[in-house]
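All protein chains of the complex are present and in place, except for one that has been dropped.
Chain naming follows the written order as A and B, and within any one chain the residues start at number 1.
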Amino acid sequence: MSEASVMTEGSSAHHAAEGGPKSKMALWWFLASEVMVFGGFLAAYILFREAAHGAWNELAEHLSVPLATFNTLLLLTSSLTIVKALDAAKAGRHIAARNNLAITILLGIGFLVVKGIEYSTEISHGFTPLAGMFWSFYYTLTGLHGLHVIVGIVINLSMLVSIMRKGERFKAGNRVEAAGLYWHFVDVVWVFLFPLLYLSH
Amino acid sequence: MSETGHAEPTSFFRRYIFSTDHKVIGKQYLFLGMVMALLGGLMAYVMRWQLAWPGSQVPGAALLSEPAVVDGVVTPPFYNALVTMHGTIMVFFVAMPILLGAFGNYLVPLMIGARDMAFPRLNMLSFWILFTASSVMMISFFVPGGAAAGGWTAYPPLSARPLLSGVNWGMNLWILGLALEFSAFLLGGVNLLTTVVTMRAPGMTMWRLPMMVWMQLTAAIIFMLSVGPTIAGAILLLLDRVVGTGFFVPQQGGDPLLWQHLFWFFGHPEVYVILLPGIGVLAEVLPAFSRKPIFAYKMILYSIFVAGVLSFLVWAHHMFVSGMNPTLVMPFSVATILISVPFTIVIFALIATLWGGSIQLPTAMLYALGTLTMFIIGGITGIFNGSAPVDIYIHDTYFVVAHFHYTLFPTVLLGGLAGFYFWFPKMFGRMLNETLGKIHFWLTLISFNAVFLPMFALGIGGHVRRIYDPSTYDLLKPLHGITTFVTIATVCLLLSQIPFLINIVVSLTRGERAAANPWRANTLEWSTASPPPHENFVGDPVVMRGPYEYSVPGADQDWLPQMQDADTATTR
Partner (left out) sequence: MAHKAGMAYVAVWAWLVILLFVSVAAVYLPFGSTITTALIFLVATVKAVLIGTYFMHLREESRLVRSLAIIPVILFLIMLVSLIPDIVVNTGVHNASAVSH
């Protein structure tokens, strides 16, 4: 009976030291709440667009489908490279992990650059955020998404620095997986933003 | 993140200010919540003085300055700010910090047999984010234009166009303060969920969790799932204000009702986020002082889960008279009436817990009984509001104010005080004075009813909410006596807290030292010292049974702690 009180194996302290499922669970929790945030924005956009009964379709034609398609390609590919980086990190192949992570970051930066090109083209044609409800939504939705991309790039950069500094000693724990999950989430949001903004004619 | 097994900090700052110990953080939330409660209560006092004696000098208003208060008289813009900030502070900076931040943080690791939360440093960050948020809210009073004044519900276009309300930075700071508060509790929620899922002691199955832990968990989940649309709405509102977009402005093609939907989609589940920990307090206190197991543990849980799901489907009952499509009125009205069913089951289960018990009446139990009975009044009056034809008449009157004060006040204040009196010995190692406690209870209970019961009559009589000077309306002149009575009762309610504050100071310094388990209760926190050591438990707890094994036939004492060896705890 008193052994029970002296027991140390399997205790919560031991479990905690592994940092096992905690970061991943925490990140899924965060992602769930982010789905609701983006959901709020998307619901507002969808509802207003439907309320316009097709009037926004011609406005959407001022957006560049080719550029956005290219951007979607960039993000989809970056999801591939980050999951490969994670796999490599887990297998101890830190060079492959580093390279794939670097490509992910570059693809993310590329996305932002293309977005910047889109914005400057649209603004030079007079389509500012205040040019009407469609444009207000366009800049708000893509702007918020872009902010999330920037945060993702920063997170990935800090991981890259960590891998480069530690080399073989880099431990691919759940933090790498958590960063990957965040990046995939950003990709999934774009997967819906793209048709909602660009393809709904 | 550094986990358990770290040495106890020694410097004052690391022990009491920037601590990662969930017990310290819980007390910090408690202290912050109590300070904000005092501020929110004083705001109500100033408001009520203006209502009872319009245009008169408010005692104590000399402390406030122009342009809010002119010669001691509350100005209309300041009155609106008081209304807004009273509601905002009470919901977001009192109810949530006390019920979730304080009780959640302090109790959950102890009750599951863990040494701390899953992410102790994140826990500390959450508190300090909330502290910053509270500061931002209070600072908003002092910027040009004053604090936000569009109601705690911030309906546009009034809230979307600074020119309409005269409030500019105050409202922007309000949005910022709320954003910070949401962040604090989102971070806190992830901490709580991860802790409960991954750090329960051996033998602590989900079905052996104390009801308080279930309530905290469910509340955190509801909060996390509901707050998103309001965050989206708040960002859109901020853009409207600062950039000039027109998401909620009709002239620019926007829709004010969109805000209302986005706000109440969260706003309604939020009140259950607040309610659930209050029920958790009852679920711990009532069995302990009836010396009986809680009645129908699983039934209560399933009812709470059903209610949690339903809570996402009733939000538009706040909008029956908003001009929204009438087609939506009936479904939301039906769902609202339906949600009373699971809560009624819970209330009945709590009453059944008392039935046939050997009832003891320390202050904590008095407060618990007060919470239960007063909440029943609140719950019943919810039916009237939920029934759309009736709501058309009573919406935005003092009837609604009475309803939600009869639900929120019992939950937050009476329930919070029940928890405070119950867990004070554990938290601070001292017993509170019972005589002062009982005086506090009766004064508070009677004053509370004196304030809010007449409001039902005021509401039906036509007294609408948020008006500055009722004496300008002929309709309200016959009701003025009631209004004055309510104001006097408000002063009494505030003064009734004095015995409480005295009790705290006296007990902390000279109170009788508390044993580990002064109430002879079963949950894990009572099997360790009062207050618990830094690592919560000596040795590792192993759980042998459920939390409500009171008066088990054949046992030699009428309580049976969850941990096997009650004497592994260091008692004094």
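Note that a contact is a pair of C-beta atoms (placed from the backbone, for glycine too) under 8 Å apart; a residue touches a chain by one contact, two chains touch by 3 or more.
These numbers were taken from a predicted model, which means no experiment stands behind them.
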Candidates B:Phe18, B:Phe312, B:Phe428 or B:Phe485 - the one touching the absent chain: B:Phe312
Hidden-chain contact residue, picked from the options A:Ser79, A:Thr142 or A:Asn156: A:Ser79
Per the touch definition above, residue among B:Pro256, B:Pro532 or B:Pro561 touching the missing chain: B:Pro256
Hidden-chain contact residue, picked from the options A:Ala51, A:Ile95, A:Ile117 or A:Val154: A:Ala51
Option touching the unshown chain, where B:Ile112, B:Ile129, B:Ala147 or B:Leu225 are the choices: B:Leu225
Residues belonging to subunit A that touch the chain removed from view: 24-25, 28-29, 31-33, 35-36, 39-40, 42-43, 46-48, 50-53, 55-56, 59, 65, 69, 72-73, 76-77, 79-80, 83-84, 87, 91, 132-134, 177, 180-181, 184-185, 187-188, 191-192, 194-195, 199-201
Hidden partner interface residues of subunit B, rising order: 197, 225, 228-229, 250-251, 253-258, 261, 265, 312-313, 316, 323-325, 327-328
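By definition in this document, only the chains that are shown with their structure count from here on.
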Subunit A and subunit B: spacing of chain centres that average the CA atoms, whole Å: 35
Footprint of subunit A on subunit B - complex, ascending: 1, 3-5, 113-115, 118-119, 186, 189-191, 193-194, 197-202, 224-233, 235-236, 239, 243-247, 252-255, 258, 262, 265, 538-542, 564-565, 568
Contact footprint of subunit B on subunit A as seen in their complex: 1-2, 4-8, 10-13, 15-17, 19-22, 25-26, 29-30, 32-41, 43-44, 47-48, 51, 129-130, 132-133, 136, 140, 144
